[in-house]
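Quick one: the structure is below, questions incoming.
Here the complex is missing one protein chain, while the rest keep their positions.
This part shows subunit A:
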Amino acid sequence: MFRSNNIVARIFQRQICTPAPGTSVHCARRFYENLVPSFTIYDVECPDHSFRKFTDDGQYLISFSRNNQDLIVYRPTWLSFSCKEEDCDAHDLPSKARRFESFFTQLYSVSLASCNEQICKDFFLYMDSNQYGIFATTSTVQSQEAPATGGAIPGFPSIEKITFHLLRLEDGVILDEKVFLNDFVNLVHNMGVFLYDDLLAIVSLRYQTVHILQIRDSGNLVDVRAIGAYCHEDDELFLNSNAQCMAFPDKSKLHQLPQNHVQNGLHHSQPNLEEFFLSGIKQRLLSFIFRRIWNEEKDRTLRVQCLKKKFYFHFQDYVDLIIWKVQFLDRHHLLIKFGSVEGVVQGARNADHYPAFFAVYNMETTEIVAFYQNSAEDLYHLFEQYCDHFHSTSRNSLYMNFISSHSNNIHALEQLRSIKNKASSSSQFVKKMLGSLPFSCQSQSPSPYFDQSLFRFDEKLISATDRHRQSTDHPIKFILRRPPYSLKFKIKLGPEAGSADGRTKKFSSFLFHPFLPLALSIQHTFLSSQPSVVNIHFRR
């Protein structure tokens, strides 16, 4: 759209040319090719906090104190000095400007964790419509192998107390809290919690329940439903009121089409089952699999054989599946990942060895809509074409719709295709790609510098996903995607001198402001005694 790379010429051209329909945001983002954070202040003197993230609307910088007890919130501002000389660019920055405080103003510091608790540094969710932030504190008392009592499944550690705090970030007032006792929620990188609009889904791995909460405008966390043992809100009431009518299931009914009511749940009456019924979500799952196999085969004898081979043979494996991770697809649908206990406990390390399944669950009708194995080509095609819809963002935050993914960006798609062509086995490739599902919430930065159609950069060294990466001495280059394909700016982690102790592994994390040409790069080692090095990259 722009004929020249000069910013003044582009501004003039913007006055007279209308962008093509539907591309106004993309055209506006092209100005980021001209305004880049090319100047770096190395090793800024800053308070010794662990800086977590810029909020997605760019209003706040979230950081936690070193002892993980306090939350400190800053407002990103900008330098405010003026230069009265003739040729300002040649002058160096005044030393007063080279401070952390020139860029960030501290708004407040709130103590979230009491003495025997600590804030989970990896967890933070932001609701930009009301500027609410969600933080988590956990008690330091954890038992690794907790006994399976009270409906809990064995194999997971048990944290004595997990508290989710809802804060108004404007002034730091704690609005509400939600406490989970003797439970385990995976808080690392927001994995066990998903925020969609005003709905929050928290996966309790120990009790195998998905708690759905609503964040109201008044600042209250309201329980909406708990999916796991029960699906409908009144299932528990129904079961309790019919307790005396519960008889042993009639064996002859096992081959009939099961209804979607809890009392006719499909299960074997094994005397060693602790509870009489399988959990509600498990029953939905098993009956869905049964009906799907049933509907596919019209011939009666073949149908029974098919059932034996595909359903009854694997019945115990299906029963042993547990909820691993959950995300919203829209307000009514959840994408649930099921896996075996060993697979979940080991995490992503040995993903290939353990089975994993995905189910799409409708919370309103309490029906499973679809069920896929993690090597399903069907699901992979949906993932390839509609990846953006898996990154379900709330309707309010439009800027989150422009994060580059292989469904909306040709360069990202080419990268995906090249990985696909290099993959030795198609099912391994599909498993690897689907392993990233369900996506974690708010894990990608909306900064236009990560837009693949504007800049090319090494994805292994830096990317929109906020993860700690291994530090490199080489600067990370951002190169234009469009002619003249020039290097626009570099993110360098430290001045030329390498570290004295070459063996210390350094990790770096990058915090990019959502829309200002401002970025923080933080280099730290695992030794907590060494403070981290913070660099500020901005457009001078």
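Going forward, a contact is a pair of C-beta atoms (placed from the backbone, for glycine too) under 8 Å apart; a residue touches a chain by one contact, two chains touch by 3 or more; residues count from 1.
Following the convention adopted for this analysis, contacts and distances are computed from a predicted model.
Student: Tell me the UniProt protein name of the chain this structure doesn't show, selecting from "Phenylalanine--tRNA ligase alpha subunit", "pyruvate dehydrogenase (acetyl-transferring)", "DET1- and DDB1-associated protein 1 domain-containing protein" or "High affinity nitrate transporter 2.5".
Tutor: "DET1- and DDB1-associated protein 1 domain-containing protein"
Student: In the whole complex, not just what's shown, which of A:223, A:317 or A:330 touches the removed chain?
Tutor: A:330
Student: Which residue from A:102, A:340, A:375 or A:471 sits in contact with the chain not drawn here?
Tutor: The missing chain is touched by A:375.
Student: Looking at the whole complex, which of A:142, A:295, A:428 or A:530 touches the chain that is not displayed?
Tutor: Of all options in A:142, A:295, A:428 or A:530, contact with the hidden chain holds for A:295.
Student: Give me the subunit A residues in contact with the hidden chain, please.
Tutor: 292-293, 295-298, 310, 329-330, 333, 360, 369-373, 375-382, 386, 389-390, 392
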